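With one protein chain removed, the remaining protein chains of the complex are shown where they sit.
Here the chain labels run A and B in written order, and each chain numbers its own residues starting at 1.
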Amino acid sequence: MNTMVKHTVKLTPNYLEVNGKRVAETVAGESFLTKLYRLYNMEYPKFFKMDVLCKVGFVASEVLLGTEGGERFVPRSDRAVLLFNRHSSLHADSTFQHTIANPDEFYPSPSVFVYTLPNIVTGEIAIRNKYQGESSFILLPEKSEEAMDQAVARAFMDRETTSVLTGWVEAVSETEYEVEMELRMKNDE
Amino acid sequence: MIIRKIAENIVSPLGFTTEENFASVMAGRTALRRYYSLWDLPFSCFVSLIPDERLDAEFEAQVPCFTTAVYTKFEKCVLLSATKALKQCELDAASDRVVFILSSTKGNVSLLSDENPDIERVTPAHTAQLVARHFHNPNIPITVSNACISGLCAQIEAYRCLMSGQYNAAVVIGADVLSPFIVAGFQSLKALSDEQCRPFSANRKGLNLGEAAATVVYSVDDDAADGWRMLAGAVRNDANHISGPSRTGEGSYQTLTAVIRDSGLSTNDLACLNVHGTSTLYNDEMESIAINRAGLNPVPVNAMKGYYGHTLGAAGILETLLTMRALEDGIVPATRGFDELGVSNPVLVSSESLDTQKRAFVKLLSGFGGCNAAAVFKGYGL
Partner (left out) sequence: MELTEELKTKMIEALNLEEMTPADIDDNAPLFGDEGLGLDSIDVLELIVLLERNYGIKIADPKQGKEIFASVRTMADYVAANRTK
C-alpha cells in the first residue's frame, strides 16, 4: 500500500510541534493542555471530563485536524483512527483503584471507570469528528516505528479506509506524556 | 489464498478444552454463580470464575517453565490456553513467520492493589511479550485493546497479517480475569444484574461478568483446504457516546453490511448471527436495530452470555470457537436465559437449540468507546 504522511503533530509536557515546527511552549505553573485548549478555541466542555490520555490525544488531534483544514464534523466512514502506546490507560486505572482501595471510603467512580480503557481516546476523537470508520487501539511492548507502520498498512486493507489518523499516544501522569500523531493518506497515484 | 483455523483452545469455568466447553454448553450448564461478598465487595454479584485449583494443576502439568517466576492468574490463563492450542498443531511458534496477538481489556490490573505495584507488568503489552518470549518467538507481539470487541479485532488483525503476506500464521489469544477493580467498575455503571443474565429478554436487568481465556491459531492455506475459514471482518465506530450504545445501531449496522459484502455470502448462507447479547437494556436493543437495518432479521440469532457471562477480552474468541464447534454438529446453540423477547425490532432468538445444514455465521460485538466489530466465518468440507 502506497501511503503518504500529511501533517504531523508532536506534543510533550514542554512543547507542541506542528509539521516539525515548534508552535507553543509551556510556562512554569500553568496547565499546558488547558492552555492549548483555549489557544486553539476548541470549545468542547467534555474536554474537562477526560482523563489525561484522552486529553493529550484530543488536543493533538484537534491541532492536527485544524492544520488539515477543510470541512469538519461531517459524518464519514473513510477515515480510521488507530493509536498506540505501551501503558494502556494506566493513569485512569490508578485513579480508579484509589476510589476502591479503602473499604471505609468505597465509592467506585463511574466517570473515572469509563476512562479505564485505552480505546476511549480513539472513541473521543471519533465522536468529536463524527468519524464512523474503523477505530482501534494497539498496545506495543515498546515504541516501534516499524510495528506502527505495519499496523497502519493493515488498517488500509479495509476497502473503505482512505486515510488514517494515527500515532503514539502515551500518558502515564498529568505531567508525563508524549504524543506523535499524523494523518496518513492513501496515495492513489 | 485462504485463512484457516488450524488449532484452538478454551480455558473457562466450563472446561479446559473446546470439547469440554462444548459438552457443557450442550448440557445447558452455566458457570455463573451468586457470590454474597466476593473479595469483601459490599454487594452481591453473579459471576463465573475459573477455579484456581484446576488452573494451577493444569498449568504445572502442561506449561514448561524454566524460571521460578510466580505468574498471575491472568498470565497463567494466557500461557495455558496458548500452550494447549499449540500442542494441537505442527506450527513452529519460534518462527519469524509467526505472530502472537493478544486480546485483553484489563490484563493484570489487579496488581494495582499491591502495596508497591509492579507498574510495568500491569499493561497487557507486558503479558504479550511474556508469551511471545515463552515460545521463543522473535516478533513484536500485537495487543489489541478495544474494550469488549477486542477478541474480534484481534482475529481481524490476524486475518490482515496473513492476507498481506507479512506472516504465515497467527496465534491469537484472548483473556481476562476478574478482580474487585472490574466488578466494582461495572457495578458503578449500574450495568450488572444480581441474577442470571437474560439476553434479549423483556425482563433483562443487566450483564454478568465471567473469566475465560481462548486461543485460535490461523494459518495461510491453499484454496482446497477443508476446515473453518475467516472470510471477512470489519470495525466501525458509532461516533456517538463513549459508554452508551448508539440508538440507531450505526456502527454495528455498518460492520454487518461491510462483512456480508466482503465475504461474498448472502443471508441465505448464514446458520446464525452469534451476537454480543450482554443483556443490558441498551446493548440488546441496539443489536436488534442494527440486525434489522442490515436486513439480517431472517437469520437465527444466539448469544452465549448465559453460559459464561461477559468474558471481556476473551469473548470474541471464545464465542467464535463455540459457534464453529456447534455448527460442525449442525447445531445453533440455545440462548441460555432467554425467555420473552424484549427488544423493539424482531430478532430470531431461541431458548432451544436449532438444527441447521448451514456452516457459515456472523460474529458481532460492540463495546465502550463506541466501537463495533463483525466477522464472517465459514466451514468447508464439514
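Everything that follows uses one rule, which is that a contact is a pair of C-beta atoms (placed from the backbone, for glycine too) under 8 Å apart; a residue touches a chain by one contact, two chains touch by 3 or more.
What you are looking at is a predicted structure, and each value in this text was computed from that prediction instead of being measured.
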item	value
Which displayed chains the unshown chain touches	A, B
Touching the absent chain when the full complex is considered, from A:N14, A:S111 or A:S173	A:S111
Which of B:T30, B:S48, B:S188 or B:N302 contacts the chain that the document leaves out	B:S188
Sites on chain B contacted by the missing partner chain, in the whole complex	188-190, 241-244
Hidden partner chain, residues of chain A it touches	34, 45, 48-49, 107-111, 114
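Note that in this section only the chains that are shown with their structure count from here on.
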item	value
Interchain centroid distance [CA atoms averaged], chain A/chain B, Å	26
Touching residues (chain side chain B, partner chain A) in the complex	40, 42, 105-107, 109, 112-113, 119, 122-126, 128-129, 140-147, 153, 157, 160-161, 163-164, 166, 180-181, 184-190, 234-243, 250-251, 254, 258, 262, 367-371
Interface residues, chain A side, partner chain B - complex	75, 77, 81, 86-88, 90, 93-94, 96-97, 100-101, 103, 106, 108-110, 113-114, 116-120, 122-124, 126-127, 129-142, 144, 146-147, 150-151, 153-154, 157-160
